[in-house]
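Only one structure is covered here, and it is reproduced in the block below.
Every protein chain of the complex appears in place save one, which is left out.
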Amino acid sequence: MSAITGNDYMNRIDQLKTNIWMDGKLMTGKVSEHAAFKGVMKSQAALYDMQHDASLQDVLTYPSPLTGHQVGMSYLQPKTIEDLVKRRVMIQQWAKSNNGMMGRSPDYMNTVLMALASSVHFLKGKENCFPENVLSFYEYARENDISMTHTFIDPQVNRAQFYFEDTDEPIVAKVVGKNEAGIIVKGARLLATQGGITDEIVVISAGGVQDKAYGFAFSIPSDCKGLRFVCRESFVGGDSTFNYPLSSRYEEMDTIVIFDNVLVPWERVFYYDNIAIANSFMTCSSFLPFTLHQVVSRQIVKTEFVLGVVQSIIDSINIGEYQHVQEKASEIIVALEIMKALIIKSEVEAELDEWGFMRPDRTTLQIAINYFPHIYPRFTEIIQLLGASGLMSIPTENAFQSSIRKDLDQYLQSKSNNAEDRVKIFRLAWDLTMSAFGTRETLYERFFFGDPVKLASQLYHSYDKEPYVERVQSVLG
Amino acid sequence: MSAITGNDYMNRIDQLKTNIWMDGKLMTGKVSEHAAFKGVMKSQAALYDMQHDASLQDVLTYPSPLTGHQVGMSYLQPKTIEDLVKRRVMIQQWAKSNNGMMGRSPDYMNTVLMALASSVHFLKGKENCFPENVLSFYEYARENDISMTHTFIDPQVNRAQFYFEDTDEPIVAKVVGKNEAGIIVKGARLLATQGGITDEIVVISAGGVQDKAYGFAFSIPSDCKGLRFVCRESFVGGDSTFNYPLSSRYEEMDTIVIFDNVLVPWERVFYYDNIAIANSFMTCSSFLPFTLHQVVSRQIVKTEFVLGVVQSIIDSINIGEYQHVQEKASEIIVALEIMKALIIKSEVEAELDEWGFMRPDRTTLQIAINYFPHIYPRFTEIIQLLGASGLMSIPTENAFQSSIRKDLDQYLQSKSNNAEDRVKIFRLAWDLTMSAFGTRETLYERFFFGDPVKLASQLYHSYDKEPYVERVQSVLG
Amino acid sequence: MSAITGNDYMNRIDQLKTNIWMDGKLMTGKVSEHAAFKGVMKSQAALYDMQHDASLQDVLTYPSPLTGHQVGMSYLQPKTIEDLVKRRVMIQQWAKSNNGMMGRSPDYMNTVLMALASSVHFLKGKENCFPENVLSFYEYARENDISMTHTFIDPQVNRAQFYFEDTDEPIVAKVVGKNEAGIIVKGARLLATQGGITDEIVVISAGGVQDKAYGFAFSIPSDCKGLRFVCRESFVGGDSTFNYPLSSRYEEMDTIVIFDNVLVPWERVFYYDNIAIANSFMTCSSFLPFTLHQVVSRQIVKTEFVLGVVQSIIDSINIGEYQHVQEKASEIIVALEIMKALIIKSEVEAELDEWGFMRPDRTTLQIAINYFPHIYPRFTEIIQLLGASGLMSIPTENAFQSSIRKDLDQYLQSKSNNAEDRVKIFRLAWDLTMSAFGTRETLYERFFFGDPVKLASQLYHSYDKEPYVERVQSVLG
Partner (left out) sequence: MSAITGNDYMNRIDQLKTNIWMDGKLMTGKVSEHAAFKGVMKSQAALYDMQHDASLQDVLTYPSPLTGHQVGMSYLQPKTIEDLVKRRVMIQQWAKSNNGMMGRSPDYMNTVLMALASSVHFLKGKENCFPENVLSFYEYARENDISMTHTFIDPQVNRAQFYFEDTDEPIVAKVVGKNEAGIIVKGARLLATQGGITDEIVVISAGGVQDKAYGFAFSIPSDCKGLRFVCRESFVGGDSTFNYPLSSRYEEMDTIVIFDNVLVPWERVFYYDNIAIANSFMTCSSFLPFTLHQVVSRQIVKTEFVLGVVQSIIDSINIGEYQHVQEKASEIIVALEIMKALIIKSEVEAELDEWGFMRPDRTTLQIAINYFPHIYPRFTEIIQLLGASGLMSIPTENAFQSSIRKDLDQYLQSKSNNAEDRVKIFRLAWDLTMSAFGTRETLYERFFFGDPVKLASQLYHSYDKEPYVERVQSVLG
């Protein structure tokens, strides 16, 4: 099998016996029919189906170097700038189908895995490192179009600067043993988005590792023995796409992942018990440039959608003549074009790395990921400031199908829309910014690549400021 | 009857035949038992019950000048600064019971009505004005502890500067006729908070009236013939106070109010068909100073609560050592003390008006109402920035009562809290800022007294800048 | 002698042999005639003269408890709230004469000294502490209306968190010896504003003292042997009040103060060699509440002036109709009223300390000093945004007295002003925000009470957040 269909995906997930807890209950039955998952799985399935749309095949897939069968373009290891552009076009094609609402559409993890596979030379010959496992898992995933999630964060027990866990029973997931079959992992990790609705889960150290038991990377199937996914409350508002145009389709769920003495078979261990690698692999490899390239491509599509929503509100209630409204809309236009400019720059300035892969410029993408978390929350603020009372005048689909409809038709009409269309726009704006789904999207973008304060520190430290200091020196003579 | 109990309140509402539409259905049965209303009605009932708590009686009630029976302090027409302080103490006593989450606790409307009653001289001898009706309704409400809502906003059809409705069928509510019994009103108004769970609804022109049919003020019972309340979707997350500590208790509902040829009896008409009065009464009367005094008093209590939530998060995950965390918490402290300072200044600078009532300084309160809508959304941003992943690691009450609990206990513990207490804090923070209830609170505070751009314009125009321009003149010689 | 006149002040300064360095030259001749000082000394003299204006005498002076002669009101040790109000009225009366431009008008240091004198009990019986010297110096200053400056900051050598000076030759001023006559001080201190034009200089440890040699407080005459004041470049633009309406009058100069083995006589030593006192006296005494009360009172007058300038620009070029202009002006109005509210609250909530002095509420004043440095720079931004090209269309006084005047009259006229008056307004706006004088004012307000990041930390730590955390606890049950 190569690039799969939506049905393939759903069947595969339904056949797993993944241990998923929600609201104190262990899930049984088909995952794809559960109220919390059916919408997003259907949306995800639609992405897979697009791979089989003849008109999109060249955009979304490429021939496997192994088999010649068409496989997902997000698995492509780029060797030219054109490859990067192909990747971006594919990512944005998928993103447009959900308007960037799915932060963990499969191309994200496919890209992560492709990045790891393109960096395996880094692991060669290092203690407790298994580059061949990375490569074979990459090929397995690519050829079988495996869906994945991952976890990067440790539980938030104590965020003090000099805190180190010192308990008998581990909290943060760590290697507690090993045997012939593999390594044994115990403890928890946060927050696997789409946890429970993917074939596999990739687990990688969070960085800043000081004890080798915490320095590892591996992948395991979601229904691995001892693995449990604990869901937060579902933010699906309901089935109605009128009422919940976004959460009914794109709510991805976040899960706490619990490793109860999970055995990771050796062939799935990428590295373990290696502090140096754990602390350097993610920053020195091509992980950041490739992954950020995916992320920023998606965020652009999302920003386009936000602009569409804002303009729809402006048109609907006819407020485009006000200077402050124009200024607010312009803020979004500026942000959109800045993000577009950054992705272009990252491609124009891409460079071949020592192993022959074309890395987009990492610094440029770091800029994007420092910029976007500051501006995205402003979008939701702008929507609230422009939408005003309209965001609370949002009767439901049922109301429009009841005898009260004639009242609604009369009193909720607007300059450019009849009542129903206008309420649809405002419900969409509400779901984007004010529903539990929408606010989670905001939180997600705020922290997509980590704490904004830390991201700024990293940028400050990694950026080469010396040429400009020298220019100052030369002025001072 | 004078100050009522919670039971009195609930029984009275349940006995009305108010026409309430929710999700396309006309409500039947007891309102106080409906999922969307029972929480907030219970919280409101608790306020009324406090009036009968012996230890609070002097704080919450005073002897009616008419009957000597104890009536609600929020009806008190202040004649001294001490009266203003009494009013504030009462308002904040109630507000503390819901931490300022109920924007329409009864003291708000009682204050509105008290303000109207204290301004009736303004209506005397004016065409189509009935100051005696205002006074008698005020006394009726005070002696019977009537609960009320109101509507001030017109439907948001077209917000262009030079738009005037020109349709056969009215959209904005207007007087369409009169007869011996009263005036007849047709059209709609936005957004009656608590619409459907109050005894009466007070309706007053929105200002900027240019056609006398839109210039009126009156009060009618909620179950008046032809009156319909159309609810938005309920934001009650559920009954569990663990899961939804705020929405299960304080979700007030917003309603579109439809007047289908409603007859307002003459004795309830305050004024009608009078453009001059419609455009001046609310700004020249004591409406603004008295009402804003209530609003700001409540917002202070709410800000205190936000600070408590922020500090609870800081303590829980032990992030108090970081300078940026200290700065963020300090922003809230600064805002809180500024709001406190403004209410004090409004009282210190209060002045007797020409009719002997002690008005708090209006300008000072306008400052507060210009300041708070800008700072409150920042509070929710701070909570998100500090809470981070903790705001998504929020399993439900049921999860804590299931066999997964031991996992939660281990992996969700924090520096200062066991897992359950810590999740409670984060669920509260989430319900305050990220649930549909919480975001509606943010929107509500953004627009409490109108569009922020317009509020700034009003302040600019009403503030006396001349003394400072003269000081500049004197420097320039 | 009691409250002095302007002449008294200028003569006294001229008679000192203070060692002042400017632009590499040791100053000789009368200080009061030097281009860099004559303007500000004249402005300062005008303040002293006001004390002899019969109509202001009761506002600006009070009878000395020692002699019965009238002495400056800023020396008054307040025992009632009325005393605080008297103090504020005095401070603002003076401030109005320079529109708050003089951060070191004499009332500032008089207040500092009054605060020290009101806190002497704190020093009683402590090692190396001489409360009697504080008191006698206070009385000496009060009865002779002594002008003073001070220095609180150490040289900015290395601002790392864990830096401690370790050089043979001291950089930061410290006690390097003592003898029968007094203690000997060597090293430097920053930045004595008005250094060189005051009778005395008060020197107090900067806090965070870890070596007792740095823990001291004393006062010495400006012309003490071994004491040198090194001036920065003067920001007086010139003599013309047309061209430089502010810098020609109010440029106060900042000086580096060098102690070249300065002998401080024992009777002028307040304390020395006492780490505990050095680190606690300024925060535990009434220093902060009394001094901040002066500072905030002045900042209010300055803000009034900024509003006057902004409104003058708006009127001049007729831009008051634009919403964004109204919003910008409103920002200043909001800030002004907030500052007024804070000073009122600090007085309303003043409390008698254990020694019988009425301290304004310290927390409230800390709020002001956290708030103002953030908002003041915005004022200058607003002036630039509104003034635009007008701020560069600023020909000089000479131009208006030349044959080019008729061109200026024609082409620089504005809606509300003839060319000359309009240019005066814009030159004033420029001098307030864009001249070297104006930007120094901005920097000064940014850092008036220290680094804003540290001020926020201090507020965070000193503020009692516990009651609000408890309120959260009670909601969580």
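Per-chain numbering from 1; labels A, B and C assigned in written order.
In this text, contacts are C-beta pairs under 8 Å (C-beta built on N, C-alpha and C of every residue); 3 or more make two chains touch, one makes a residue touch a chain.
A quick note: this is a predicted structure, and the numbers were derived from the prediction, not measured.
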Which residue of C:Q77, C:T433 or C:Q458 touches the chain not shown here: C:T433
Option touching the unshown chain, where C:I256, C:L288, C:M358 or C:V469 are the choices: C:I256
Identified contact with the non-displayed chain, of A:N99, A:S234 or A:N274: A:N99
For subunit C, the residues touching the chain missing from this view: 21, 23-25, 153, 155-161, 163, 169, 171, 187-188, 190-191, 228, 230-233, 243, 254, 256, 258, 260, 317-319, 321-322, 324, 377, 381, 384-385, 388-402, 404, 407-408, 410-415, 433-436, 438-440, 442-443, 446-447, 451-453
Residues belonging to subunit A that touch the chain removed from view: 96, 99, 241, 245, 304-305, 307-309, 311-312, 315, 320, 323, 326-327, 329-330, 333-334, 337-338, 340-342, 344-345, 348-349, 363-364, 367, 370-371, 421, 424-425, 428, 453, 456-457, 459-461, 463, 465, 467-473, 475-477
In subunit B, positions touching the absent partner: 322-324, 327
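In this section, only the chains that are shown with their structure count from here on.
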Rounded Å distance, subunit A centre to subunit B centre (Cα mean): 39
Distance between the centres, which are taken as Cα means, of subunit C and subunit B, whole angstrom: 43
Sites on subunit A at which at least two other chains make contact: 322, 324
